[in-house]
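Every protein chain but one is kept in place in this view of the complex.
Going by the order they are written in, the chains are A and B; count residues from 1 in each one.
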Amino acid sequence: MRDSGFRYLNRPVRRTEDRRLVTGQGRYIDDIAVPGVLHACFVRSPHAHARIVSIDTADALALPGVVAVVTGEELAQWTKPLRMAPPIEGLVPVEVETLPTTTVRFQGDPVACVVACDRYVAEDAAELVQVEYDALPAVTDMWRALEPDAPQVDPMVAGNLVSHQTFAVGDPAAVEARAHRVVEACFDQQRQTHVPIETRGCVAVWDLGREHLTFHVGTQVPHPLRTQLAARLSLDESQVTVISPDVGGSFGQKIALYREELTVAALARALRRPVRWREDRLENLTAAANSREDFCRTRAAVDEHGTLLSLTLEMREDFGAYCFFPANYLARVVAMIVTGPYRVDHYAYDVKIVLSHKCGNAPMRAPMSITSWVMEGTMDAIARELGLDPVDVRRRNLIAPHELPYRTPTGECLEDITPTETFDGVLRAVDYEGFRERQRDARTRGRYLGLGLCNVVEPTTYGSRFYKAAGISGSGHEASWVRIEPSGIVNASVGLGPSGQGYESAMANAVAEGLGVEPSRVRVHMGHTDVAPYGMGSRGARSGTAGGGALFLCAQEARRKVLTIAAGRLGVDAQALRMVDGRVERRDASGDDAWLDTALTLADIARQAYLDPTSLPDGLTPGLEFHLTYDPPAMTYSNSAHACEVEVDVATGAISIARYVVAEDCGTLLNPTVVEGQQHGAIAMGLSGALFEHVVYDEAGQNTTGSLADYLIATATELPDIEIIPMHTPNRTTAAGIKGMAEGGVMGALGALTNAVNDALAPFGVVATQHPLTPMAMRDLLRGRSSRTG
Amino acid sequence: MKPAAFSYHRPHSLDHVLALLAEHGFDAKLIAGGQSLAPMMNMRFAQPAHLIDLNGVPQLDGVRLDGATLVVGALTRHHALATDPLVASACPLLAEAAATIGHYAIRQRGTLGGSLANADPAAQLPLVARTLDAVIDVSGPGGARDIPAADFFVAALTTTLEPDEIVTAVRFPCACVGDGHAFELFSRRHGDFAIAACAVTVTVSAGCFERLRLGVGGIADAPLALDEVAAEFAGARADAAVVERIAARVASLVEPVEQPGISVEYRRELVEALIARALTRAVRRALNET
Partner (left out) sequence: MEKILIQLEVNGEQHDVRCEPRKLLSDVLREDCGLTGTHVGCEHGVCGACTVQIAGRPVRACLTYAVQVEHEPIRTIEAIGDEGRLSALQQALSDHHGLQCGFCTPGIVMTFDAYLRENPDPDEAQVRDVLSGNLCRCTGYQNIVRAVLDAAARLRAENADA
């Protein structure tokens, strides 16, 4: 944004984290040395579904170096089960034991835990634990799972249907009946997993004297995790401290309190020894958390010009065997926002969430990732069926600027978004007409280029009013404190849980901007529940808006008190003062917009506030410490438009990406450097998902993708350079105009890439509807078909 | 994922290696580069009681010319094969193939002997050895012997090496001036194991194929050399139409195995495309040379 009036925001800044990370001096969970610590290793079910008949731990216990071997029975005595029963319509309550005592529900389900002097011995002992299973039939397919005779995954969930939600506004059926055409399209997104390069892990230290648990764990949500941990261990929240160190990526996988983590905490208390656990990659790929695996079918009623008259969405998601999150939560967002930036009055959805004998789901960067692929794929389907240009179809249906604020069919209020502008921006950048010419020319030479477009409206920050309206318990607020120390240096804190997003500099910028000091004078502390205020943590893309917003507003409060003190000291009105780079400036009495340095610094004010409080103006209390909670608007959006150019090698099915461009509006940027990195990372994850990733369970429920040689993520040779066109406009309601971002890239990439591939294959009359877009799948589509344009 | 316990041995001569193999037999595994074995051990799919480390054995090193043969020691690293000027000039197909193995760090450790003894059906070096009719020098308790590549690879991960034998060197025929070569590999991502690969050499004379070598890997239990097809097209014009026919012929003859997600049909189509591309490049190289 040009000339936003900010001194520190919207300006690229080097990250303060870099120095320690680039020299290998970061401190991740496994780097924390704890004297006398024991190592845990879990024994896991080889079966997808089985009754646990018996567990014999004698041989394992007899191995030298083994201290304990526990099962679900002991854990049931030491901990309370998880009850997941939020009052949400259509959601069946479930209860999850800490470790299963009777039945295992997926291959990798933990059934016992060995504690030994090191991980090597613990793994040796784990092999000696003898578990007798009675194997049961498994269901690994979300269509089969709803058949009446399918094996039941959870006795509390009849028919494996854990959530069923429907909605309708207007009368889509009637509209369809009289429409020129009803266009149907399908979207089949595969099961994936997060693959942070650092797997899960934790260290539990029980202080017997103080009866206090210190739990080191990489987490996005330090305080909510502490609340959960204390409750499950029947401890007071004041008896538990959660400390999140440097985290090697999370993407949503380090939010829930996992059974392994709870087990380790309980063991530390029971054994009166510190216990640590580091998940290995096999466990991470098969037993941490899965994600996605959604199927969507849309029906779009249109007129002969491609005007969207009504839309219905049928959606089904395979949630796996266990619910560590409300099962409806991820898919619900898709159904709520799928219409995106498009105008439509008649809309209905039917969303089913199904259980199966697979690892349970957790939100993965852009849990609603399928959304834009669905809507933009629907737009392309309309264009294809009516023989219209896909750009024209979109333009016809895009909500125009003068129509904002726009209330969507599901009641969402779209405001301060610029989808028309970003769409225009990206089309200009890719030279749409020029591409069509190149495409025509290439086809005559037997080469198949494609261009895919995808408009994204990304919900980034959920305020508490959103949860209330949706009938979900929970809050969207964030908490902060700012303390100016006697020397004038600034400490601050916020309840977020960083996992690589560069908060230290971004959040310091927010404080710097609010207070009027250089960011280098601000240090932000996060991840320690005794230090940070109680916040909701990092998830979705809320950290910028909610966290940055809270710090900005808190710092502004600090500035007000500082200037009031300065005003008293200088004998002028506080309105005539401002703080710039830690120095107090006074408006030039001459009336020009000129400011004069007063020689008074923040350090001077701080010393006075702490050491000479009786000299403060009436009504002011000693010190300079401020606390603030901030509840952002019910929903905040950012938007982007993505364009991807590909070439499909029709002989081998290989897809290569020639170009990727994104025009984005993310509002005020806490640190543009970080925003660019987030956009790269989100788009990369989307492209990787569309092309390579796939958690594959065979029919017996065996996970066949348990190594990084089988579960493929994109490397440097598969990804393009991403060209970013910034088109930022501030949000008029949020603190500092921040909108947030970080997930929209995933949404855009899935849609842009798939649409590009389909554009390339158009001469063959085929459409890819399933991810991943493997070379084999491309050949399956093309086999026996010839190009109509010769 | 920690390996099971083992006893470690670091012999300093070939004789010592053989003595250890004789003593421990099936309880022992040889480790050279370790880039294939260590993952298996860390995942506990392999649990040898004895690990015999070859990295200290001097007789297994070295690359040299012996007349019209390139003799490559078993312990030669993939990176050396990919970058040694002697290999590049004497056996360019070997150099090109080695450069595609895994990734830069993997190639620093992985060895020729290890790759051949492991006999992964998708591996590059077994394919090159088979295509070029290389000879594998082997040492055992009974002394040294030679195994032609055609007789060495039996099935997936299975060779005709006895449990008490080790590969000491491999002999590759040197390329002739004016020969062309090409190695083509198709995988999901850069550095992944081949879904299909092919290795070809051509000798072109007066615009015709005087001699052809055609090898296909990654699709069956062991690398294949299409000697009959090579003979069939000896003397044919080295042009695009013939290249297409050769590719179609090879594709029709091979019998790819079925794998989850990768159909027999797909592999066949892939082989056809790869052979055509490889021959086209090889011919271009041959013509540029002369």
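To be clear about the criterion, contacts are C-beta pairs under 8 Å (C-beta built on N, C-alpha and C of every residue); 3 or more make two chains touch, one makes a residue touch a chain.
Small disclaimer: the values here were computed from a predicted structure and weren't measured.
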Inquiry  = One chain isn't shown here. Among A:Leu9, A:Ile88, A:Val195 or A:Ala366, which residue touches it?
reply    = A:Val195
Remark   = Per the whole complex, from A:Pro93, A:Pro151, A:Gly568 or A:Gly677 the residue touching the absent chain is A:Gly677
Query = Which residues does subunit A use to touch the chain missing from this display?
reply = 14-15, 17-28, 30-31, 120, 195-199, 246-249, 251, 278, 280-281, 499-502, 673-674, 676-677, 680-681, 683-685, 707-709, 713, 715-717, 719, 721-722
Task = Kindly note down the residues of subunit B that lie in touch with the hidden chain.
result = 1-8, 10, 31, 34-35, 38-39, 42-43, 51, 53, 55, 79, 102-106, 108-109, 189-191
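Rule of thumb we're sticking to: only the chains that are shown with their structure count from here on.
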Message = If we count contacts the way the header does, which residues on subunit B are in touch with subunit A in the complex?
response = 1-2, 4-5, 39, 43-44, 186, 188-193, 195, 260-263, 265-266, 269-270, 272-273
Inquiry  = Under the definition above, what is the set of subunit A residues touching subunit B in their complex?
reply    = 119-120, 123-124, 127, 280-282, 651-654, 692, 696, 698, 704, 707, 709, 712, 714-715, 717-718, 774-776, 779-780, 783
